[in-house]
Every structure is written in C-alpha cells, then in structure tokens.
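Yeah, one chain of the complex is gone here, protein chain that is, but the others are all in their spots.
Going by the order they are written in, the chains are A and B; count residues from 1 in each one.
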Amino acid sequence: MATAVTTRQQQQRAAELNVIARKQRSLWKDALTRLLRNKAAIAGMIVILFAAFVAIFAEIRIDAIGLHFRLAPYDPVADQNTPKALMEPIWTQAFGSKYTDPAYIMGSDQLGRDILSRLMFGSRISLIVGFVPVAIVFVIGGTVGMLAGYVGGWVDNSLMRFTDIIYAFPDLLFVIIIVATLRGTAFGDILGGLLLIFVGIAIVGWVGLARLVRGQVLSLKHREFIEAARCIGATPTRIMLKHLFPNVLAPVIVSVAFAIPGAMLTEATLSFLGVGIRPPTPTWGAMINEGFVVFSSTPWPVLLPALCISIVLLAFTFVGDGLRDALDPRMKL
Amino acid sequence: MLRYVIRRLLLIIPTMFFVALITFSLAHLAPGSPFDKNPNRPLPEETIARLERYFGVDKPIPEQFVIYVGNLLRGDLGNSFVQRGRPVSEIIGQGIGVTAQLGVQALLLALAFSIPLGIISALKQNTPLDYFSLLIATIGTTIPGFVTAIFLIYIFGVSFHLLPFVGWGTWQHSIMPTFVLALGPGAFLTRITRASMLEAIRQDYVRTARSKGLREQSVIVGHALKNALIPVATIIGPATAGLITGSFIIESLFNVPGIGRFYVLSINGRDYPMIMSTTLLYAFIIMIANLTVDIVYGALDPRIKVS
Partner (left out) sequence: MTQTRSRIWPLLSLLTLVGLVVSACTQQGGGPSTGGGAGAADPNGELVTNMGTEPATIDPQVESFVQEIGVTMKVYEALMTFDLKTGKPIPAAAKDMPKVSSDGKSYTYTLRDGLKYSDGKALSANDFKYGWQRLCDPATAGEYAFTGYIVAGCEAWNSMDPKKDDPAKLAAAKKTFLDSITISGNDISFKLTDPAPYFNAIAGLWVGVPTREDQVTKGGDKWTEPATYIGNGPFIMSEWKHQEKIVYTRNPNYRNPAKLAKWTSVMINEGAVAFAAYRNNELDIYPVAAEDLRTIDGDADLKKQVVDGPGSCTFYVGFNNKKDPFTDKNVRVAFAKSFDRDAYINDVQKIGKPATSFISPGIPGYDSGDTFQKFDVAAAKAALAQASPAATAALANLKLTYSSSARNKTRLEWFQNQWKTNLGVNATLDPVDSTTFTQLVKKPETLPVLFLLGWCADYYDQQDWLTTVFSSKASSGRVGYTSKQFDDLVFAADKEPDPKKRDDMYQQASRLLSSDAAAAFIYYDATKILQKPWVKDYSITALGFEGQHWTDVYVTKKS
C-alpha cells in the first residue's frame, strides 16, 4: 500500500516536473494542447461555432452585388400570419397538440411569426452583445488597470474610489437604471438601442477587469525581470506593453471568457424586463418577455428561447473553464 | 487591523454620498412625475401641479437633493409618493423581512447542498460523480434565475400543480423562489468547496496527518476540511448580499412582497424617496459584506495580511 502511494506520488511529481519543463518551452502552445484535450470545452466551442454560423447565415444581403441568401425559413419580423398565431412545435402533435403546422417547425408567436427564424436572428444579438461590450471592457479595463498598477498615484486612487462606488451598486440594477433612464434620449436611439446596452454593460464591467489587471501588475512590478528592463532603460510604455502585458494576459483572458456569457446574460435579462434593444428586432430575452404573456396557454415561445440561452451560456462557460484550466492550472475554481 | 477597519468604515460615507448623488440624478433624469399614472385616464394638469407643489417635487433638482440629504441625516427617509402616506422606512422594513427570510433560506439551502457536493466531488475527483456535480454546478452558475424559474413554474406549477407559485405566506410558497435563488450561489459554493478541498488534500499537513496513521475520516474532517472551508466562509458575506440585492427579478416573477419587487415598482412609478432609500440600503449591505470578507479572511487565515 505504502509503496503504491509512493509510486503514484512519484509519478505525479514527475508529471509536474514535466509540465514545468514544457512550460518553459511554450506556455501558449502548451495551453492550447490542454484546451484541446478538454472535452467540455471542445463541445462548447462547437456550440459557439454553430451559433455563430447560424447568426451569420440567418440572412446575408448585399444589395450591391444582388446577393440575398436566407437560411432562416421566414423573415423574423415581416412574415406575420396572424391566423396562424401561436402554433406549437410540430413534435407536440405526437402529444396531442391540435395547434401545429408543418410550415412552422418550432411553432409561431402571437403574430404568427416563425419561432425558428426568430431564434436564428436572435442569436445575432446575443453574440454581438457577448463580444462587443467585452471588447470595450478589455480595452478600457486593461489600460486603466495597467496605468493604475504601474504608475500608481492619483490614477490608482481615483480608480479605487470609483471602483468602490460602482461596486456598491448591485450591478444588474445599475445597468437597468442606466439603460432605463437613457433609452429615451438620442443616445438611446443609436443602433436601435444596442449602443446603450453595450455601454451599460461595459460601464459596470470594466472596473472588475481594471482591478484584476492592477492587482497582477502590482505583484509583478517589483519582480526581477521588470527591474531588469527598467535598468536597461526601457520606457514605461515599453515595459507595460512588452513586459507586463504578456504576463497579465492569461488571467485576463480567463476573466474575459467569463465576461462574455455574463454580458449575454445581462442583455437577456434586460430584454426580459422589457428594457432591451428596440423592437421589433428579435432577441432571445425579448422573446421570453413576450412569450411569458401566453405562457399558460402555450409554453413554447418561452421554453425555446430559454433553452437557446441556456445552451449558449453553458457553451461559453465550458470554454471559459477550459481556458482557465489550460492557462493557469493553479486556479481551480 | 482596527485602524484598517475604521478606515474602511469611514470610506463608506463618501461612497454612499456618491451613490446617492448618482441615483438621485438618474432617477430625476427619467421623465415623468410620480403622479403621471394612467395615460388613458390622466389627472387634470392643475391637480398634478398642486400635488407636485405639495410634495415638493416642483423644486429645482439640486435643491431637492439637498433637502433629501438633510432629511436623511436626520433619519427621515420620507414618505412614499406612490403608496401615499406610508413612510418609506415602514415599507422597506416590511419588505426586508421577506427578502431576508428568502435570502437566508436560500443561503442555508445553498450551503446544505454545495458543501457536501463539493467535498464528495473533490474526494472522488475525475469520477462520474465528480463530473455530475461539476455539471450541476456549471448549470447553476450559468443559467439565469429567471430562466430556471420559468422551467420550474412550468413543471411544478402549471403542468403538475404540485407547488403554488403565486405570492407568499405558506412554506410551500417559498419553495420555488428559495430554490431558484439558492441555485446560483449554491453552484458557485460547490465549485469553491471542490477547488479548495482539492488543494487542501494535497497539502503537506494532510500528508503528515495521513502518514501518522490517522483514520482517513479524521484526516478529511479534522485537517483538510477545516482549512478548505476558509474560502467558503469568506464567500458567505457577499453571497448573502447578492441574495438580498439580487432577488428582485425572482421576487417579481413569484410575486413575493420583498424590497426587490417594491424597488422595481418604485422605479417605474418615480417614487423618488423609495428609489433612493432602497438603493442606499443595497449599497450599504454590499459594502458591509465586502468589508466583512476582508476581515474574516484575515481572521481565518493568519497568512493573509490586510493592509
């Protein structure tokens, strides 16, 4: 027994040493290998790629070259057929539903619009809202965090005080108040309200990232390699970009990977509460919001978008988990 | 340590001031008065003007802010505009009880399933049991509460009529909202418990305990678990704050008369005193929770120094 334990421990130790040895060769390559070995993350990536495919090809229209291709069976807004409102998905026929129509595979909504098509177009908003605000967060949070950590002084102080204030608000409520207040203004009009949603999510999100980067930078800035760079006369900008940035990138990537489903969730919640982007653009959250009205007579207009959100959010979380395990095996949340 | 705590407590004051300022400005930026209620049967304009004069909402906004802060410092939260004549302190007092009950139930439930699940998961790492609990934990952290609530309402309320999902009163009423609220923090706690347990059982002191020939059970409970629960303990504060400040959607969905639901209603009704007081209360809870984490963290783990 004791021998067995020792052997196992030795093997583990050897494996760890091996990891350390390989890490010196290439952290990124190694991380990629680890990521690709993670089945859940691969499944997540497949789902995300599929969602992206659907989002892109739901409809492609370039009038200049006369290109018009639509993967979705119907237009999600204009193809209203009110006498065929609230059809249920075709598979419910097997369970005795009298309200199915082969023309609407997943059924139709209150105005007789095809739910499948609306789901397909809805994926566009979800993905855009997942990526754009997070990109804003990445740029602003990264820059401010880096400056606060490295330069310190008033930048650091104002960041920390500002963070205190933002952190004191329940974050979702803060986004809701901002969006609800500003959506009546000209700013709220831009891109059908999409820009406002981006900004709302980003305002609350960037402080978290800035704090993360600041913390990382603080712990790195007195390390030997930074001191060394400073000694040989590297400018602060160069130190930040060339030396600090690559070293804080790993936790930042992990944090961003989790921020994406977070932003999608926020958009869905806003739409669910009726303060999302301007109708009639279909979004999953808005579909749940409208569908909830008819929930007791037919649950599908709610269940289907709820399922879509759940699957895509799970996919992003799996990828996020995978990235974290791959990039930083010590973080084990 | 004491100086640190005092400094943090003092910082709460300016932070609260800015929270109040931001909330007040945003609340008044939104158009409409508390008396613009029904577009299809509007009150005569003279009546609205008289009511606004009576309640002082016709004054310039900065002046109103000064008045509000002055009253607040004297401990007067004012009366609700929408629930005419009811003091805000009373409405919040009533609602916070319900919200807190819901929050505590949810927290207890979350702890009750997350800690065992996390421990078992860590001890049986990479077994189907581990994967299963990880999947549950991932679903719990990922799927929004309102979506879970919808699925539950459909299954237990609409399809099988097993549970009431309207209102508040009996313990049956609280089952679904409690469960939905518990899911998020519970899943998060599961992941934390699992992670810190994994770390703990690899520590030298656990190996030492084992090599001393202690029974596996007492190694786990007496040595590993004690240390593994430190991060779990620190997360309880923010989790509670999150449960109390984040329950408004669930409260609205299940018709639970807690402050979250009042808050949503008061934003819509331009009930400025309610909006202000609830936001400030939320902010206060969150700040205290964050402070508690830092203190508890320092107290539980002497290796960590607060500064």
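Basically, contacts are C-beta pairs under 8 Å (C-beta built on N, C-alpha and C of every residue); 3 or more make two chains touch, one makes a residue touch a chain.
None of these values were measured; they are calculated from a predicted model.
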Residue among A:52, A:71, A:85 or A:105 touching the omitted chain: A:85
Which of B:39, B:60 or B:75 contacts the chain that the document leaves out: B:39
Residue in contact with the excluded chain [from A:77, A:132 or A:195]: A:77
Hidden partner interface residues of chain B, rising order: 30-47, 50-51, 53-55, 79, 82-87, 90-91, 94-95, 157-158, 161, 164-169, 253, 255, 257, 261-262, 265, 268-270
Residue ranges of chain A at the interface with the undisplayed chain: 77-78, 80, 82-83, 85-86, 98-99, 109-112, 180, 183-184, 274-275, 278-280, 286, 289-290, 292-298
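The rule is short, and it goes like this: only the chains that are shown with their structure count from here on.
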Intercentroid distance (Cα basis), chain B paired with chain A, Å: 23
Chain A residues touching chain B - in the complex, by the definition given at the top: 161, 164-165, 167-170, 172-173, 176-178, 180-182, 184, 261, 265, 268-269, 272-273, 288, 292, 295-296, 299, 302-303, 306, 309-310, 313-314, 317-318, 321, 332-333
Of chain B, residues touching chain A in the complex: 11, 14-16, 18-19, 22-23, 26-27, 29-31, 138-139, 141-144, 146-147, 150-151, 153-154, 158, 191-192, 195, 198-199, 245-246, 248-249, 263, 267, 279, 282-283, 286-287, 290
